[in-house]
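Got a structure here, written out as C-alpha cells. Questions coming.
All protein chains of the complex are present and in place, except for one that has been dropped.
Labels for the chains are A and B, by order of writing; each one numbers its residues from 1.
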Amino acid sequence: MLERLGHTVDFPAGQTCCGQMHWNTGYQAEALPLVPRFVAQFRHAEAVVVPSSSCVAMMRDHYPIMAKEIGDARLIAEVDQLLPRVYEFSEFLTRCLGLTDVGAYYPHRVTYHASCHGLRNLGLADGPLDLLRSVKGINLIEIENMDRCCGFGGTFAVKNADVSSAMLAEKTTAVLNTGAEVCTACDNSCLMGIQGALHRQRTGVRTVHLAEILAGSEEAPR
Amino acid sequence: MSSFNILLDPKTSPTFPIAARAALGDTQLRKNVRHATEVIQNKRARVVGEMPDWQQLRETGKQIRQHTMAHLDFYLEEFERNCTRAGGKVHWARDGEEAKRIATQLVKEHVSPDSPEVIKIKSMTTEEIHLNLALEAAGIRVYETDLAELIIQLGHDQPSHIVVPALHKNRQQIREIFQREMNLPALGEKPQDLADAARRFLREKFLRVDTAVSGANFLIAETGSVTIVESEGNGRMCLTLPDTLITIAGIDKVLPRFVDLEVMLQLLPRSATGERMNPYNSIWTGVRPGDGPRNFHVILMDNARTEVLADAEGRQTLNCIRCGACQNACPVYRQTGGHAYGSVYAGPIGAILTPQLQQLHHAQTLPYASSLCGACYEVCPVKINIPEVLIHLRNKVVKQKGPLNPEAIAMKTMGAIFRSERRFRAAQRLGRIAETPLVRKDGSGEGWIGWLPGLLGGWTQVRDLREMPKETFRDWWEKRSSHGR
Partner (left out) sequence: MAAEPNNSPARTEILRRIRAANGAPAEGTSASRQWNAIERDYRRSATLSHEQILDLLEDRLRDYDAQVVRAAEHEIAPAISRMLQGRGLSRILLPPGIDPAWLPQGFDFVVDPGTSAADLDPFQGVLTASTCAIALTGSIILQNVPGQGRRAASLIPDYHLCIVRVEDVVETVPEAFARLRNTETVPTTFFAGPSATADIEMTRIKGVHGPRFLDIILVG
C-alpha cells in the first residue's frame, strides 16, 4: 500500500521488539537495551511507520525517560530527533501525508475497534475511521463501546486470564452484534485476542489489521 | 452468591486473580456493578461535556495538588495554627493504630459512659484503618449515617466503591437487609421506601447522639477550615447537631488556600457523581458558639502517606481527591467490582494506593490488576497518570520477587532474544517447531492452537491461537527483495 502511494519502503532486518512487554510488566532492565537498538536500526529513516499503536505509545511515552535512565547524552539526543519521525500507520497517512482516501477497495462488512493506546496515548481520534470511510465498497458498521478495552493488555491476558476473558467476551459480543464479517484495528495484539475468541466460538468472523484493508484495491481485491 | 464478610485487609485477602475469579462467578454482583458504573459514567460524561474549561480545571487541579505536596509540612502547620486559633484541637497520628487510639480516647472523654455511641459520616480514611472495629472493641456503638454505609454496616458487608460503597447491592438485596436489621417486615422495595426507612431509622439518632466522627474532603491551610461534600444531609446532621465532632483526615487532604476550593468543588462533584454540584457542601472553621459542636478535634494521619511522598514516581497518587471516576471508567473494575481488590480502595486508584499504603509484598498482584488501557487517566480530575504509576509499581514487584522464578527467567530469555537478530530469527524457527504438537487444523485448513501449557494457559481458556505463519513477514520481505520488486 505504501509503495502504491509512491513511497520507498525499507525493512531493517535487525529490528526485533520495542520492549513494551518487558517495560509494562515491570522488567525495566530488560527493556532498556532495546532503545539504542531501535535507534541504530531506524536512525536513517525519513519516517518510521509502525503498524501497532501500542508500540508507538511505548516509544513516545517511555523512550525519552529510558534514554535518560541509560544516561547516554548522545542517545538522549538521538531519541529526541528520531521520535517525531515515528508514526503509527494510520497516523502516518492522515497526519503526515494528509490523506484519508488511499485508493483502497474492500467489499466487506467491517467494524473497527479503537485500541486503547492508539485512542488515548496517541490521540488517533477518528483518523482510522476516516480512512475506512474512504474505502470503496466497504460497509462500515460502528461497534458499541468502541473505546472500551478488549482485555488483551499484554501479560494481563495471562496474569489475569479470568478478568481478561470476561472483558474479551463483552468485546466479541459487541463485534458479533454488528453483523460484520471483519473486525479491524490499528493494533495486532488486540486483534490476536479478539481473533482467538472469535475462532474458539466458531463465529467465522475474521480480524484483519487496518493496513490489510487499505492494501486492497480494485485491481487486486482482498 | 459469594460473601465478602471478611475484612478488606490486604494482609489477609486473597490475591487479585483469585478474588476476581470468585467475583466473576457472581452474576448478580456483576450486573449490579455494570449498571451502577454505566449510570455514573454517562452522567459524568454529560456534565463534564458541558464544561468548556474542563481541561483547564484539571490542569489547575493537578498543579494545586502537586504544589501542596511539595509544601506539605508548611501547609499542615498553617492549618494547625489556624484551626487551633478558631477553637479546634489538632492531633497528629503517625499510623492507623495511633489514629484509632486517639479517636477512641477522644470519644471516651466526651460520650456518656452509660450509653457510649457515635454517629458517623462516610469516610474512606476511617475505613482504611477500620476505625469502627476499634471503637466497638472499646464498647462504643457506631452508627453509620450515609445510606450506602448504613447498608454496608447493617449487611455486615464491606465497601466496594469510594463514592458509592454499596453499589454492588440491588434494591431487593437492600430491602432484605433493612427488613431484617430494622425489623420492618412490610418494607417496600422502591428506592424511595428504602430511603424513607433510613430517614426514620437515623433521625432519632441524629437528635440524640452527641458525638460524631467524620472524615474530610479538604482542609484549608489558609483559614483552618474543613470541607465535607455530601448528598443526603447526614453529613450536615453529624457536623452540626452533636456536642463533639472528631474529624480524621489523611495529611494529603490539605489545600493551600480557601480559593483553591473553587477548583476542587468544580472537579469533584462532576467526576464523582455526575452532578454539577453536590447537594450539600459544608465548610466550617474551628468552633462557632451557638452553631455546631462545642468540641472540635482534627486528627491528622500519616499512615504511610509520607512513604508515598518519598517516591518520586508514586507521589502523584497523593493528589487523589477520592472521586471514584477511575473506578467507574475501569473495564477491570466493571467486571469484578471492588471487593476483589482486597482493600477499601478498589479500582485503578486502589491498585496504586493500596500497594503503597500497605507493604508492597501484601499487594503484589494489585499493580497487575489493569490492562493499562488508560481510561482511568483520561477521567482523573487531577490528572494522576495511573498507568505510569502501575508500571512503576510493577517494576518494584519484579525487583522484590527477584530473578529466580519462571516468569523472570522467561522474561530474561526473551530479553536476550530481542537483543540479537540472530537469536530472534532462531527463536522464530524454534517456535514453529515447538508449537507443532499443539497445532490442529480447523475446517478451513488453518492451523490453530487450542491449549497452551503453564503460564500461557490463561490465554487458551477462551481463545485459540493461530499457528505461526509458515513464512514470516521477514522471510517474505527478503524473498521479495532478492527477486527484485
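Here is the rule we go by: contacts are C-beta pairs under 8 Å (C-beta built on N, C-alpha and C of every residue); 3 or more make two chains touch, one makes a residue touch a chain.
All values derive from a computational prediction rather than experimental measurement.
Within the full complex, the chain left out of the display contacts the shown chains B. Considering B:125, B:223, B:395 or B:460, the position touching the chain not shown turns out to be B:223 (whole complex). Screening B:247, B:278 or B:371 against the full complex identifies B:278 as the residue touching the chain left out. From the options B:75, B:377 or B:424, the residue with contact to the chain not on display is B:75. Residue in contact with the omitted chain (choice from B:109, B:136, B:262 or B:471): B:262. Where chain B meets the missing chain, the touching residues are 32, 35-36, 39-40, 52-53, 56-57, 59-60, 63-64, 67, 69-77, 80-81, 84-87, 90-94, 98, 145-148, 151, 164, 166-167, 170-171, 174, 191-192, 194-195, 198-199, 202-203, 206-207, 220, 222-225, 231-234, 236-237, 239-241, 251, 256-259, 261-263, 265-266, 273, 275-286, 288, 290-292, 300, 302, 306-307, 309-310, 315.
Keep this in mind: only the chains that are shown with their structure count from here on.
With centres taken as mean Cα positions, chain B sits 31 Å from chain A.
Residue ranges on chain A touching chain B, taken from their complex, read 3, 11, 13-14, 16-17, 19, 21-28, 30-31, 33-34, 37, 61, 116-117, 120-121, 147-149, 151-169, 192-193, 195-197, 199-200. Those residues of chain B lying in contact with chain A across their complex are 16-17, 20-21, 24, 331-332, 335-336, 365, 367-375, 377-378, 388, 391, 393-398, 408, 411-412, 414-415, 417-421, 424, 442, 448, 450, 455-466, 473-474, 477-478, 485.
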